[in-house]
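Here it is: the structure, laid out below.
As you look at this complex, bear in mind that one protein chain is not there, while each of the others sits in place.
Take a look at chain A:
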Amino acid sequence: MCAWRRLHGSVRTLRGSLLRGCLSSTAATRRQPGRCGGLTLCQRLSTGGALRNDFFKDLEDQLAAMRKKAADALPGSSWMPFEINPNLPPETADIVIVGGGVVGWSIAYWLKQKERLPRGMRVLVVERDPSYSRASTVLSVGGIRQQFSLPENIYLSLASADFMRNINEHLSVMNEDPVDLQFNHSGYLFLASEEVAHIMEENYNTQRLAGAKVSLLSPQRVKENFPWINTEGVALASYGLENEGWFDPWSLLNAFRRKAISLGAIQCFGEVTDFKYTTHIRTTADEEQLETRRIKSVKVQMPNSMEYQPVECAIVVNAAGAYSGKLAEMLGIGRGPQDSIYGLPVPVEPRKRYVYVVHCPDGPGLDCPLLIDYSGVYFRREGLGGNYISGISPEEAEEPDTSNLEVDHQFFEDKVWPKLAHRVPAFEKLKVTSAWAGFYDYNTFDQNGIIGIHPLISNMYFATGFSGHGLQHSPAVGRAVAELILDGGFKTLNLKRMSFSRIFAQEPMLEQNIV
């Protein structure tokens, strides 16, 4: 399909086949003795080849088959008379994390990291897409920045960047290769026009106060540092000096997954289709009836099969990304009368975003940050061969259809290329080599993450709705959710403002962006 996806896909199948390599070879050799065992007097009528069956070779094959059968029947072998699906989750688990993306596995890792005794808790991660072909994590552009306007987002990014810089202190497993995220510290460069320059200055002050290393550049400085930029219309630019850039999301996901599994987390590929819950009706202080639900068990459906397993659990973490809203609907959130709190859905839905890979040999070259223009277009360097990836957020009215991951190439021609070429004249001559689409877990309320417990579901924690920032915040969000569950409250970062109360009070916590 496209070079990028093929590269990802082939690396993935290579990894998969390496894991399954030993098993498949025994399957092949197992078939061999059955083929020509037995002392049948098969007289071949052809004159070529030996007419006599080799008695001793057949005997050897037969004896080998008998030995293998005996070894299988003895205790200690893994042969079972009835087949048990190895992918089936356990019947009980303490914490079930729905969603095996980077946020889900980060939470699993931190939960296992923070339990004080080994194997103290059973953590199960349920992911419905074994190949991760539609998961938002691996389809992400992979950038990380501290240039936000909300202090919570800045702290989350700072903590995550610190985690990723020292990733081998956290996520290395003994006797395995160290983690290499391919973290390019090239920084983000935001370009602001006259109208929005004041917002950029305010944000700059917030960021410096929070500890981010950001600098403000005048258009002349921008031109000096990055001569390939056309600074027409640019009044101010903000450049991240440290802890900003991009990295490989698949490596981060696999690092979290490998470490969590080595600490005892259990992985299951399946889809959560139903919940069993108990309902409690309480009277509030204002003499009103409040109906809350408590999840007792999660029904996990096996992929491509009618088999399912109800997993009895104490806590469920909703890290389902773009489908968090749909998962919450299974519990009845959002399906009550419109003007009550039961009618307020979890405001997370999938939004499709396109990413285009372009090849431009005369492009910006190696010294290229992730440039975001005030018109909304962005691009970054990909690799060392003159490839760049670029995109733009569509207008509210023109949101693409989210039922599939098909790419609209006309969108590039109409919306992305003109603005890109205006900002970087070298991009007037480029060739689109491939493109892909991915879903944002878009928070329709205020486009910022939701971390915490839902007031109506007593034991479901949410870590979703990051609207494109999930990957870069994932290590810190995982730690925050683990602190909520195990320590009873936030310990390192105070993310109380990111809870559900802002949604119920209808007070959005909006980013003051320049785009």
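A few notes on this one:
Basically, a contact is a pair of C-beta atoms (placed from the backbone, for glycine too) under 8 Å apart; a residue touches a chain by one contact, two chains touch by 3 or more; residues count from 1.
Operating definition for what follows: contacts and distances are computed from a predicted model.
From the set "NADH-ubiquinone oxidoreductase chain 4", "MAGE domain-containing protein", "tRNA (guanine(6)-N(2))-methyltransferase THUMP3" or "Electron transfer flavoprotein subunit beta", the protein name that UniProt assigns to the chain left out of the figure is "NADH-ubiquinone oxidoreductase chain 4". Checked against the hidden chain, the listed residues A:172, A:393 or A:458 yield one contact partner: A:458.
Of the listed residues A:65, A:486 or A:509, the one in contact with the hidden chain in the full complex is A:486. Shown as candidates are A:92, A:172 or A:444; the residue that touches the absent chain is A:92.
Considering the complete assembly, chain A touches the hidden chain via residues 90-92, 94-95, 115-117, 119-122, 280, 282, 292, 294, 296-297, 312-315, 452-453, 458-459, 461, 484-489.
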